[in-house]
Structures are given as structure tokens and as C-alpha cells.
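First up is the structure itself, then whatever we jot down about it.
The other protein chains are all here in position, but one chain of the complex has been omitted.
Up next is chain A:
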Amino acid sequence: MPQAPPQERPALHVEDVDVMYGQAVSALRSVSLTVPYGGIVTLLGANGAGKTTLLRAVSGTLRLHRGTVTAGRIRYGDTPLDGRDPVAAVRAGVVQVPEGRRVFAGLSVEENLRSGGLGLGRRAPAQVREARDRVFGLFPVLAERGRQAAGLLSGGEQQMLAIGRALMAAPRLLLLDEPSLGLAPLMVHRIAEVIREINAQGTAVLLVEQNAGMALSLADDAHVLEVGEIRLSGSADDLARTDAVRRLYLGETTEETTGGTAVGTADGTTTAPEATRPATDPTRDQGAA
């Protein structure tokens, strides 16, 4: 990649972040990760690991859950994001697609898309049109369903709408929270293609997933979160080859689904022992739906 001034090619930096819910629940401890400009980074982890919490910390919605960043820093390029409201993130070019899609069911598809631009205030019509053309290019089905209530779309179509809605703000970094959740294998495959295409258009992606196969096939770098702490970090290819990830997240051996035991063996950047090609088939669904 050619180099440019940092503010034009900003990266997301999460540095030693702690998050508490209320006074007592510690959800993240000393979490660090970086999403480079134009890259795809995935964050894997079981239910309750703290994946959504990290995205909330970045997007500024922790407060809606009585959570706070109690230590560390989050910034996107030169813009600090910790302790800011969601508008700050949207304006900085960081937009989150929430877990479970959360489209506005009673509003039309068209209105859902329009809502994606609300954080940016008044924009030139040409900019709005450009964003819309991009969304319709990725998801032609949304163009056909403009006037239909979003709640009447299928699950996969709703996921497309949720992503399309976020893209209407023309983000430079897209935060995706389990986009494969509850979708049929074919649709998971389709979503994976879309993520690759969005990235190819120049948008960086932080992809939170339990479907490790799909996520590792897309990402450059990967992190594994376990009970609020990053346990493994490395390139997606390397991580896909480690024993722990293969066993816990790619389901290569049977039944072991609780973490903590063998995972500690790999540290920081991982080594790749007895490497066969990782199972990158995006159809494995680990999820408790």
C-alpha cells in the first residue's frame, strides 16, 4: 500500500481498553487491537466473551448499556473515540452494524436506507446518490423492495439492509457484529462475498464472528477474545492453523467448547505447527442462534 498522511488513511487503534458495566461487571480487560486502513480484521470469541462490548466501546453506544471505558484509549486516526457519543464515530467514518440486524421493522426499506445518513446532517445530493448507488450495486434486491416494510424481509435480506443502511453513511471503517448469525449456509456465503466486495471498494472492516471459518477466510488479521481478554492474535492464516482455534472455533474435534485450557499455549503471534490448509469453508456455523 502506498503511504499517505495518517488522517487520510486512518487506522482504528484500540489500546489497553478496560470496560465495565455498572460498578461490578468487568467485560473487557486490557484489550488492544488495530484495524489498518482498508484492512479486514476479525475478532472471534464464544458467547459472552466481550465482542459486542468492544464494538460498543468503539461506536460510543456503551452508555446505552450503562457501560464505560475505564482505562485505555480508542482512536480512529487522530480522532479520539472513547467516551464520545455515537455521532462522533459516525462523523469520523466509523459505523457499526448491530448484532441481530436491528433494522427498523416498521419503516420502509427506503426509509431504513435514508436513516443511515442521519448522523451526517445535510449532505450534497450527489453524495447521497453515490452512497445509494453503491448499496444498490451490492444489494439489487433492496432497490426492488424500496417501499416494503423492512420487517417483511427475510433474515438474509434484513442483514443486507442492515449493512446497506450503514453504508449509506459512507463509512471508512465498518464494524460488523456477527453478520452470519442465524443465516442459512448459502446466505452466509453470500454475506462473505459482500464483505469482501465492500472491502475491495476501500472500506476497512472489523468483523466480529463466531463463525470462525467464514471470518478467517476473509480477514487479514485475527484476534481471539476469551472472557474479556485477548488470548490469541496473529494473521488469519496463522490463527486458522493453530490447534486451539481449530479445535475451539473450527470444530475439528468433538465436543470441546469451553475455553481456557489449551489456548494459553499459543502466545501473542502464533506459530503454525503441523500446518494443513485451514478449513476456510464459510458454511460452518458455530453459533448458538
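Following the convention adopted for this analysis, contacts are C-beta pairs under 8 Å (C-beta built on N, C-alpha and C of every residue); 3 or more make two chains touch, one makes a residue touch a chain; residues count from 1.
By definition in this document, contacts and distances are computed from a predicted model.
Of the candidates "Putative sterol carrier protein", "Cysteine desulfurase", "RNA polymerase sigma factor" or "Branched-chain amino acid ABC transporter permease", the chain left out of this view carries the UniProt protein name "Branched-chain amino acid ABC transporter permease". Interface note for the absent chain: among A:V14, A:I74 or A:V90, the touching residue is A:V90. Across A:A105, A:L152 or A:L186, the single residue that touches the chain missing here is A:A105. Taking the complete complex into account, A:S115 is the one of A:T68, A:S115 or A:S235 that touches the chain left out. Listed for chain A, the residues touching the missing chain in the whole complex are 59-61, 63-64, 85-87, 89-91, 95-98, 102-107, 111, 114-121, 165-166, 169.
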